[in-house]
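Apart from one protein chain that is not included, each protein chain of the complex appears where it belongs.
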Amino acid sequence: MFNKLINDSAAKSPWLYHINSGSCNGCDIELVACLTPRYDAERFGFKLAGTPRHADIVVVSGPITSQSRERLIRTLAQVPEPKCVVSLGSCPKSGNVFKGSYSVEAPLDNYCHVDVSVAGCTPKPEAIMEGLYKAALILKEKREAMHK
Amino acid sequence: MIIIRSLFYILIFPGVLFTAAFGLFLAGVDRKVVARMQHRIGPPLRQPMYDFFKLLGKETIIPHAANKIAFLAAPVIGFVSLALIMLFIPIFNFTAFSGSADLIVILYLITIPGVALIVGGSSSGSPYAGIGISREMVTMMAYELPFVLILLAVARKAGGDTLAFSMETISKWQAANGSMIAQWSMIPAAIAMLLVIPAEVGTQPFDVAEAETEICEGPLIEYSGAPLGLFKLNTAMKMLVMSGLFTSLFFGGIRTGFYILDVIVFMLICVAVTIVCMSTIHAVTARLKIEHLFKFFWTFVSGLALVSLILVWCGL
Amino acid sequence: MMFPFLKTAIHNAFTKPSTEAFPCPEGEGLGHYRGRIFFNPESCVDCGMCIRVCSPAAITVEREEVEGGVNITRTFDLTSCTFCATCEDFCEEGSIKMTTDYHMVGTKHEDLIVSGTTFKKKVLGNLVCDQDNCIYCGLCARNCPQNAITVDRTTKTWTVDHEKCVKCGICIGKCPKKVLKFEEPKEEGVVFDAEKCVYCTLCAKKCPVGAIEVDRATKTWTINRENCIKCGACVKGCPKQALSMGPIED
Partner (left out) sequence: MIQHFPVLAVMLLFLAAFCVEIFGSHNAGVRNTIVMIAATVAMVLIYALIKPVMIEGQIISYWMGNWEPVSGYAIGIGYEVDQLSLFFALLVVTTFWLSGVYSLGYMSKDHHLGHYYTLYLMLSGSVLGLVMTGDIFNMFVMIEIMTFASVALTAFRNDNEGALEAGFKYLVIGSMGSSFTLTGVALLYGQCHTLNMAQMSAILYQNLTPTSIMALALIVAGFGVKSYIVPFHTPAADAYMAAPTSVSMIFAGMVNKAGVYGMIRVLYTIFNAMDKSTVQMLIVIFGAVTMFIGVTMALTQHDFKRLLAFHSISQIGYVITAIGLGSALGLTGGLFHAMNHTLFKGLLFLTAGAVLYATGTTNLDKLGGLSKKMPKTCICFLIGAFSISGLPPFNGFVSKWLVYQAVYTKAVESGNFVYAIVTVVALVVSVMTLASFIKVTQAVFFGQCPVELKKTQEAPVSMLVPMYIMSALCVLAGLFYPLVNRFLLHPAAQSALNVTNYIDRMLGEGYAANMGVENIQVAPVQFSFWNPIVWLILFVVIFVAAGLVIIGSKEERGKMLQQGVKYDAKYATFFSGEEEMFSQVGGSDLFWGFKTDWKGYYRVLEGLHSGIVTDYAVYTVMATAIITVCMFVFMR
């Protein structure tokens, strides 16, 4: 009955859940900076959600330390479909400067499919917005694929 | 014929459809105005609608620890009772089912969505939800006292003897004597009511229960998909119900004579109330602590309402 | 005052919002933002300094032997880069530059890769002839594009003008007795002039592979030829022009 409306809405109201898997907090504050009046991600419907159950887009930052890996995997599993995973900054994709440390378990690709990766250390808010926007469009595609 | 008309009242106006659609619109207005006050562009007015429909399309996860029936029934019950309240609130001199509820009944009916939220959150079995419902309940206790005082003041002013709390008496009194807000003894009560509304709806700074940054959305923590969408819709509808109640309690006397115009005026006042008491306060304040919230309502707001009640009692 | 920001909020509500447009206009005032890496393979001398200084090991190198030389492909992985710009600072040739382009968003890994290929020719020595087997037919001289070869059958002499020779190798192909070849080149390397040197040790510091050792006390300068990659960093860094690139004398 409302299939088209729901599909369209999927791209227009993506809610973010942010997982910090040992990040230095640089990417985290830049992500929050996206919500400031200058960048105002809310005009595209982005909103920071407090729990993975509400999320459409999971933003992962940090090099996935051994301590956080289990928690990361568990939290990613708790996000309802359709969902998108965005890696923020260099750390989750490769481990960045912590690569090869005994306590770092990057890359993220080993644990889930990363839909969009935003590079930069840290990325500018503009770049993050661009990445999130791409993720929102992917969300819509996934939703359409789920319910033809 | 009566059945068709009743169905129209229930399902279209002022029942389900109107309440949901206009509630979502009010929520959109709220978000837009807050954004503009924070010097942002803000989401489009239809954003709450997008949120709602998106959530309908999401997967619904019922956690292992949750009680399935309570978990799924809570949002629906909240939704239904909110849609119902609108049938009992007069839109100036029109009420869909006037003979079925008075002020006290409305006061209690308004608590049902809150209780539904609490029961739903509680049934999810999450400790965060436990803290959330505790805060929701304390908020409820906090605003109940001033709310009661306001209602008593209004009822006393309208002066029904035997049917003290009748909504009909209040709208008739206002039709005869002008709006309640024009009585200067009622102004403190109106201000108190404007502070009660955001607490009832749960917008900042009174959103301690759903503090997403501290306790992961509190009672809503385990909700996803369509039930969450219903809860979001409930919040939007609560905005309409509360601002509608304010309008009919304090702006009741305005009447143009044309029914359509009446409704439009009613809607405009609702929008204005939303902007004044929800958006503006949201934009300029930060979230309170729960004990501060309680103290604020039981001292300042209740004080205002009590002043009104005493003035009214003295015949002013 | 209970609501200190009320005035600001109302003022904001009636003024133009300060939000930037999206997609953002290309920022001019980005200043020293370090964004996408620009790599110029043309000027790269494959000194490897960038790889040595890269802390997240974001730069990789692939070598492929091809005819006449080696293809050296440098890959900069932006998803691994920490954008510290140390490689830029250390690149003697200025082949690596950090641009202000921050649009580093990709759905695939390939979107976030910067790479470039340097072709390094094999260096050839002088043309020599095995005159014991030469029959002085003159085919080489006739086919030389530069007329650098002279053959005299009468005196049985074969000479080549090294100035004119471009080491194209055509003569080698034409020779019926296969007696022509490029001789092994005399090893080029850093040449040290002890008279000019003041033993400042700058060259040792500049050397990316640590092949140079300087002892100021005993005034000795030694180089480990095996390690030297002949990048020329020491030559450029020498304040007294005591070092130069040239054939090594024993």
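We just call them A, B and C in the order they show up, numbering each chain from 1.
Rule of thumb we're sticking to: a contact is a pair of C-beta atoms (placed from the backbone, for glycine too) under 8 Å apart; a residue touches a chain by one contact, two chains touch by 3 or more.
Computed from a predicted model, the values in this text were never measured in an experiment.
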Left-out chain, listing which of the shown chains it touches: A, B
Contact residue for the chain not shown (choose from B:Leu45, B:Val80 or B:Ile254): B:Val80
Residue among B:Ile89, B:Cys216 or B:Met242 touching the omitted chain: B:Cys216
Residue, one of B:Ala27, B:Ile41, B:Ile89 or B:Met140, that touches the chain absent here: B:Met140
Touch criterion as defined above, residue of B:Ala35, B:Met49, B:Ile89 or B:Leu152 at the omitted chain: B:Leu152
Where the missing chain touches chain A, by residue: 1-3, 6, 19, 51-53, 68, 70-75, 77-78, 80-81, 146-147
Sites on chain B contacted by the missing partner chain, in the whole complex: 7, 10-11, 15-16, 56-70, 76, 79-81, 83-84, 87, 97-102, 104-105, 107-109, 111-112, 115, 118-119, 122-128, 130-131, 133-135, 137-138, 140-141, 144-145, 148-149, 152, 155-156, 161-168, 216, 221-222, 225-226, 289-291, 293-295, 298, 309-310, 313
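Heads up, the rule we're going with is that only the chains that are shown with their structure count from here on.
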Centroid-based (C-alpha) most distant chain relative to chain A: C
Chain nearest the overall Cα centroid: A
Interchain centroid distance [CA atoms averaged], chain A/chain B, Å: 34
Chain centre separation (chain A, chain C; CA means) in Å: 39
Residues of chain B engaged with two or more neighbouring chains: 35, 38-42
In chain A, residues with contacts to at least two other chains: 37, 40, 43-44
Residue ranges of chain C touching chain B (in the complex, touch as defined): 3-6, 8-10, 12-13, 15, 17-19
Partner chain A, residues of chain C touching it in the complex: 17-20, 22-24, 27, 33, 35, 55-58, 77-83, 102-107, 109, 112
Residue ranges of chain B in contact with chain A within the complex: 31, 35, 38-44, 47, 49-54, 56-61, 128, 211-213, 215-217, 220-225, 228
